[in-house]
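Note that this complex is displayed minus one protein chain, with the remaining chains in position.
Right, chain A next:
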Amino acid sequence: MGSRASTLLREEEIEEIKKETGFSHSQITRLYSRFTSLDKGENGTLSREDFQRIPELAINPLGDRIINAFFPEGEDQVNFRGFMRTLAHFRPIEDNEKNKDPSGTEPLNSRTNKLLFAFRLYDLDRDDKISRDELLQVLRMMVGVNISDEQLGSIADRTIQEADQNGDNSISFNEFIKVLEKVDVEQKMSIRFLH
């Protein structure tokens, strides 16, 4: 029937999500509509298949990695809170947030957290390091069959060489941040959600 959407989302929940993610009330209800429309099984959670049903995501070379970012370690279902928590990384940084007091917990959409999201796309085994092997695998996903192993290997080597500072032949999160310090992360890793 028609009234599934926000009647199942209680006001308290909306408030909690608002505090945690920074989305507005109407944005949360809209995204809940979207969540329920993707939830074909109608059980309040999304599985990987639910995401793969989106054609534009299925043709994205890194589609599987992005889908994976929604699921915590070892789990196969994501509920609405988890969904919103991941999407919150892409909320634009508003001007009045930039000067918030540093004593509070860092918001999900801070520059560091946006970079952490991207870092985790590379870090396949979640050990907080991007090894040469992991970089190769992600590169292979992005280029398909169009580049030879040797060429891809040298690209990976060069990238690690440029970023690696402590000589362990892998990229840690801090090294990752350092390499990308001049990139406009705030704009490139943000989506303009309508109010």
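Simple rule for what comes next: contacts are C-beta pairs under 8 Å (C-beta built on N, C-alpha and C of every residue); 3 or more make two chains touch, one makes a residue touch a chain; residues count from 1.
Note that contacts and distances are computed from a predicted model.
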Its UniProt record identifies the chain omitted here, from "Ribonuclease P protein subunit p21", "Auxin-responsive protein", "Ciliary neurotrophic factor" or "1-acylglycerol-3-phosphate O-acyltransferase 9, like", as "1-acylglycerol-3-phosphate O-acyltransferase 9, like"
Identify the residues of chain A touching the omitted chain, counting contacts across the whole complex.
1-7, 27, 29-31, 33-34, 37-38, 51-63, 66, 87, 90, 117-118, 121-122, 138-139, 142-147, 151, 154-155, 158-159, 163, 171, 176, 179-180, 182-185, 188-194
